[in-house]
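Heads up, one of the protein chains got dropped from this complex, but the rest are sitting where they should.
== chain A ==
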Amino acid sequence: MPRKKDTDDINIEMDADDSDSDDGGNNKRTNNRRQGAGRGGARGRGRGKKPASEEEDEDDEDESPRGRRGANKKKPVKKRGGRNVKDDDDSEDEAPKKGRKGAANKKKGGKAQDSDDDDSDAGKGKKGKRGGKKGGKDEESKGKKGDAKGKDKGKDNDNEKKKKKKKDDSSDSDSNTNSEEEESMSEGEMARLMEEVEEKKKLIATIRNKPWRMKRRLVHLKEAQEFVDKFEGALGKGKGRKWYAYKVMMKKKWIKFSRDFENFRTACIPWERKIKEVESHFGSSVASYFIFLRWMYGMNLVLFGFTFGLVVIPEVLMGLPYGSIPRKTVPRADQDTAQDYSVLMDFQGYCKYSIMFYGYYNNQRTIGLLKFRLPLSYLMVGIGTFGYSLMVVIRTMAKNADVGGGDGDEGEFTFAWKMFTSWDYLIGNSETADNKYASITTSFKESIVDEQENQKDENIHLRRFLRVLANLMILCSLGGSGYLIYFVVKRSQEFANRDDLSWYEKNELELIMSLLGLVCPPLFETIAELEDYHPRIALKWQLGRIFALFLGNLYTFLFALFDEVNTKLEEEGAIRNASLWAMKEYYANYTLFLNDSNLTPPPMPPADVIRGPCWETAVGIEFVKLTVSDIQVSYLTILIGDFARAVIVRFLNYCWCWDLEAGFPSYGEFDISGNVLGLVFNQGMIWMGAFYAPGLVGINVLRLLSSMYYQCWAVMATNVPHERVFKASKSNNFYMGLLLLILFLSLLPVVYTIMTLPPSFDCGPFSGKPKMFDVIMETIDLDLPAFLGTLFSYAANPGLIIPAVLLMVLAIYYLNSVSEAYQNANMELKKKMQMARDEEKNRRNNTDSTNQVMKDLEDLLPKGSLMAPPEPEKPPEPESRLTKTKPGSAGKGVNLEKDVALASPNPNARGPVNRSPGPRGAGPGQGPGRGQGPGPGRGQGPGRGPGPGRGQGPGRGQVPGRGQVPGGPGRGRGRGPPPR
């Protein structure tokens, strides 16, 4: 055994030596090591309980700072065999620097080591310990290590225990004592070594994060690596290592994967570049419209997926084919014209009897092999559309509000961020770069406008009067348009009973409505000029007003539609009776003639069957027509209003008597409010109509998709940026709010019809049921276990519903008050932060104008009279404060400065004082800028060109405490006499 141990020792020693020699040049590292050793020693001493251990600790300590020869001599005698001594000596000889001394130490001092070990364990936690143990094992290698290991584990804090164990050990085998001692020693050492290795490893891992030159990095890296290589070998490579390495690898892979995934996800967001391009030309407000459009597109895609996946496609695949039953067949009377273009464009004929509309769907409870419950699915999708939209809109609003929450913080650095973080270093294409330049300039201008808006203050009474006036006028015009619509609707009801109508009389309602839509928005805009709001706020007002106008139109339309539905319902009742009557007659005849009570349906081709008007399909057709005409109108408006105008302005300008581009028609601006509202209302149509015309969702997806490209093109090709470029408000919540309102408003009529009106008796998935929602009841009754049915009936009990509603109201109230409390807390915190910031500022430059009170106090000081003249000039001169101020030396500095300033236009006491003496060729150049300060002695600039650097030196020397005070006087003064 002893032999084995020896070889181990020697190995280690050699390692140590090697590393020493490596370290040779590296002071830092040796220092570290020395420190480590010292620390360990000290700790050991503090803790050591046994005299023996104490002694050793002492040795340790002595050794580390000192030469350690004497200690060596002492120790080996005490504890070790001769061989060890020799080893130690060797090591010392070889390593006079004693960087590695620690290692040698360890080997020697058994007890000190234990305490060390404990320390390191406590400090470093399990890992270090494990490593140490493992290392120990490795080193001692082979033979009886198992024993030692077991002991290690038990050992830990208690020296006493240790002793005992040692005894056991020795009883086991003679030679064990020695080796065990050896082991423990090396273990502590190992721990320390481990620590260092870890440190080095950390350095290796993070070296790339150090802002060093590559050369330096390479050098450090090499050193660290060599060190690690040396000792890592000694520190074993057990299973744990592998596991650790594996973990590290997996972690890296995971990070990489998640990053890739993130990249992929962002790459999947469509039209990013298009929108960026628009943004760079037209500013963020126009871009916000396109972002909103994209968002709508995403939401509609999901709705489209639901509708087509769960309703349309199952019906197509598994339902009865066209022509099999009356509701899926064009009636005989219409068949001749069913394929005419004009009929199809009105969504009659084949269009009417297609999967696009409600009436086509059959009321079979289940269809196909899969027993797909189409009617149930239809209802669920109809309701789910609203549910999903509500959820998405509200979630987006909440998220935006979240972003908005950070707004206060954001306000802090608008300009600085723009300055330092707006350039995208990725740009490598000159065109993109130009765009980026444009967009950055634009955004700066936006911010400047905002800033100026903040600073503006003028005749507030006039402004208020004008605003009130404007609102009055707009209210009047809104009321007028409302009355006009009402009047027209009344008239159209009169017309409905007559047949001899002219074209105008037939289309009066639509005409008036679109005329209103065309005339009112520009009118509002003109009136809004009076108000003179910031464009962003003006946009909101404008949006709100047009919204009110459109809403009036929409609801007028809805009421007209309801009238129609009611007449259809009456008509349907009549037809139903008639058809029932016919059926009865048929059966009566049937049984009469054939004496057969088997009821076979009449052998009538489906095209000939009498059918009701199917009001649901009629409503669906109305909505589809409205949507399509809306698409046409908006596309034509763009084509004529923007494109044709742009072409005319562009090319007729050469032969016109005034400048078309700058003068009257000029190019169009992108109408944000109109487009946003168009989009919002269109979406409202979709929501209302989707239940009665499932195909509408598909049309809408196509529309959004095409308008994305079309409008992007149009805006880039034909529009000019707004005169006052302005930034979109940070969160699009205003748009979202409008959307939510519309969603709610369109939810109402649909839910009303679902809940109250009886479905048509011969078309649609709910035919034959008294109410549409009876499908759900049916499903509950037939498909779910009985107890669930009773459960539902309990749940539907008002006794339960009313408390639930109450509970919700209370919850809303509670959450509301909580959020208010949070808001208050937030405000409080913000205020505190602001105060802290101000305080910080004041503290650092307490002489500066930030703190008025302090300044006043200063003015009252005995020497205040002297200070007076320059003082007032300071505040309005922000540039003059470039000086670096030193806290604390204020008063004196001021005086000194003043003296110099007033007494002598000393050429040496020039401005540059306040600058750090940087290496700058720009010295003379920057002078003028700084020099504008209206200091007391202002000669004037030009002469100062030559060598400010020179002037600087003496100036600073002479007036010691000077930098701290407002550079104003100093600088101003400086520019007078040219230094030479």
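What we mean here is this: contacts are C-beta pairs under 8 Å (C-beta built on N, C-alpha and C of every residue); 3 or more make two chains touch, one makes a residue touch a chain; residues count from 1.
Everything below uses one rule, namely that contacts and distances are computed from a predicted model.
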item	value
Chain excluded from display, named as in UniProt, from "Ribonucleases P/MRP protein subunit POP1", "Calcium and integrin-binding family member 2", "NAD(P)H dehydrogenase subunit H" or "Sorting nexin 4"	"Calcium and integrin-binding family member 2"
Selected residue (touches chain absent from view) among A:M419, A:A644 or A:L800	A:M419
Touching residue (missing chain; options A:L376, A:I427, A:L484 or A:I780)	A:I427
From A:R208, A:R273 or A:R498, residue that would touch the chain that is not displayed	A:R208
Options A:S258, A:T337, A:T441 or A:T526, residue touching the unrepresented chain	A:T441
Contacts of chain A with the absent chain, listed as residue ranges	204, 207-211, 213-215, 217-218, 221-222, 225, 259, 409, 412-430, 432-433, 437, 440-441, 444-445, 447-448, 451, 837, 840-842, 844-845, 848, 850, 878-879, 881-885, 915-916, 918-920, 922, 926, 929
